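Every protein chain of the complex appears in place save one, which is left out.
The first chain written gets the first letter, and so on, giving A, B and C; residue counts start at 1 in each chain.
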């Protein structure tokens, strides 16, 4: 039997000597040019990291190519970031410009550092997930084509802006706390295949799976019934019972959320909140989605103060002004009606007209 | 049959001429001395209001005495405030000082205006309510004896401070939004008189009355059973079913809450929050309660900035610092465990040690 | 009367604050009910428990409420408070009285009751504290002769209340006392004949300082405001500053950064669009800053005490409504709210609890109001959006 439980490669064997030597001893960093970080240690040692965009879904060819680049300019050392960019770790400062030139020549996008729009944290989509309501990779690519200048630093923004895409409400990623997020949602009540359900459905688990209590056992059919008035199309029941289907190309699509953040810098973490309840799937380029994202970024960039993340900006001006400035309609969908809804109701006369 | 539905006396027939003439036309006011308001109208008319403390529970003798005073100095015009103080409405400025002298002579406390501790909004207590866990009037008197100098303006405070007392969690008043509030609470699980219950208890209503689902029908006894682990001693079931009793002199007492406000000035309204979970009833003067209130007022007055209400002060310094400065223990009782508890959990690393 | 000792209560006669014990004693001099109350209260102080029984419905002719029945649980020991009901007398708006009116009032009460009052109850009523079942009817009859009617109790429109408003306040954006009187007259039937699932309270404050604590304690709070821009008298501002007023501090405390001080021109300016009409600057500089001209009210729905689902502070239902007699738009809206509530609420379910259970958006649709961002602090953060079959296409 093959060995098990030996764990991942020890990162200590994969870091360049300069990191080994200066581990825990970095003093400060600067951003000498967009996409490049210069870290200086207390000993004076200098490490440059050059960040390039990745589609995240990559081929062996890509893996080999970045390996070759790392070998040529970085002694073979590279890493990925928590947002799936690639970072080339340059210990030898003389290799920095040649590396950049090489990357430019190969059309790599250098950027994503500091005040910029970095890579999109996204999920499997139609490429691999059974629950996908949309294709996360397609939307990501479409958005970032529009955002490329924001990534490379050609266009400046008041603060970091993080975009995330999730293909269903499971939100594999950090959609619930992103400056802008796109989330696949259903708009139809799931359909129960009674015959199949009577055979394979664990009725009590299925009933329990519904957050709103919309599901009742149906003793007649030995299946379950869904109360359409209570159902909020979350799809959770379909995870528990394979006889329940919610996919619906006509009514599936995406919603757009804004103002979340994770960092504790200045303000604590914030949830993303509903901006646009629904946009139909329109592959391959989801133009309505990319337009909406671009618009949101532009209104924010044009109005926020220096250093104000999307959510901090909205926090200062108020949501009523956000809807005015973005010219987005405010609808019944924006009003929370889930478990803690009342905490979102405005209990003060302080608002703007 | 006597006439019905004719409504209260029309206030327009009870206001002094100066108010009739300047109704809706007041320009500004000043506070020429503690307890006195001077309102100036656009026409230049001047109305002085002299505010005096009232125990709220008053006798006919009191009613007649203030009527006499009003007659003597105010043409018979007076009013009560929304916090149960009495206001003498002086249209003739020459009567102001004589009125004040008269009130002083009669030991009326003049005050409660502006930055001060005004009257306590309180409730019936043992004097009249069947649900009373404590005596609101007794606590109010005991506290205000300590606070008299804060009422008259002898001692200055950074902002208005509103105290409320309620004799049970029904909180007849505005305890849930007061700077300091004292609320009677039970600490024992109600006792069900099964025999009586089987006769008079509307079982389904009683079961439904429990906010935590602690009550179950007991088919054997034709009564109900209370699950002590789920019960949070709210007493709601006792309102619905007279066979359930929760009064318990040994374990009943009061809790103290801080930081609420109602006005939208600067910050929106705020709920009062738990400071001291329990103090035993200790009539006639509840010394532990009055000490606690005095202590809270002193720590606030000593630390808050000008214009900062209790809740605004705590909002700025943080609850962790509040508990440190007041030297009050933070316990499991302070942690919310009711329906929306999770909204009170701190979702940021921003806190003080 | 047989004067028994009340040593515990006597302890509450000392001190600077006026004493309710002294008041009860005053009444007790001539009134056996008040005397018995004193004795029974002493006993409560000894035992640390109340002595009033649950239950007991009493009433007067033509009214379904306005009286709270109260019976002592040891009538043998205290026969004079065996029955000790309160009468909720609807107060005049703004709590205005004349000496004559008050004396008439006291005369009736001395005749039929304990000679004790709560001036006023937390809802606003002038509470007559303690009388017998027998005396209720004649007392109420005689009160009606001097022009005092009953307030509300039970599942009814409750006695309304308001701040002093335009009668004596420069900040009043609406005629709170006038509105209160008009609505009180309009809701007489709803107030006096309980027929709703639970209580319903309306309170009116003429500005956002909310001096009658409407947003915390009324199912429907009417709070005066304006829609244009507050007014600044810069001559007066300069006068304040000359007298030592710290203008920087004021500006810092404006929650919306709407105020700006032009050092050069010595001018305070406000950006009306930013201002959320919090009242702060007006409060601290009443001579120089005043409310706007296009006046009306914000309506908040759902304020209440904790029982059962937790306390609530009313939330914005209508950002701006003109409040001009005869208040037709307002009354129509209240009708719709009450209809929906009465149709759907369980027993003892307040409007806010019902809205919480059924969803704010559903409620808005039912009463014909458009969803507005002013109604919420923030839009939903959960992705659990419901769609009706009519809104979407047919699953292909």
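Methods note: contacts are C-beta pairs under 8 Å (C-beta built on N, C-alpha and C of every residue); 3 or more make two chains touch, one makes a residue touch a chain.
These figures come from a predicted structure and were not determined experimentally.
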item: For the chain not depicted, the shown chains it touches; value: A, B, C
item: Sole contact to the chain not displayed, among C:311, C:354 or C:392; value: C:311
item: Where the missing chain touches chain B, by residue; value: 169, 171, 176, 183, 185, 187-189, 191, 211-212, 228, 231-234, 248-251, 255, 257, 259, 271-275, 277-278, 316, 318-320, 322-323, 330-338, 341-342, 344-353
item: Missing-partner contacts on chain C, residue numbers; value: 306, 310-311, 381-384
item: In chain A, positions touching the absent partner; value: 1-12, 14-15, 19, 23-24, 26-30, 39, 47, 49, 53-64, 66-68, 70-71, 76-82, 84, 89, 108-109, 121, 123-132, 135, 137-138, 140-142, 144-145, 147-148, 151, 169-177, 205, 208-209, 211, 234, 236, 238-240, 242, 247, 249, 252, 262-267, 269, 271, 281, 283-285, 306-307, 338-340
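Here, only the chains that are shown with their structure count from here on.
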item: Length of the line joining the C-alpha centres of chain B and chain C, rounded to whole Å; value: 13
item: Inter-chain centre distance, chain A versus chain B - centres from mean C-alpha coordinates, in Å; value: 48
item: Contacts with 2+ other chains: residues of chain A; value: 342, 347-350
item: Interface hub residues of chain C, defined as touching at least two other chains; value: 208, 215, 223, 255, 278, 313
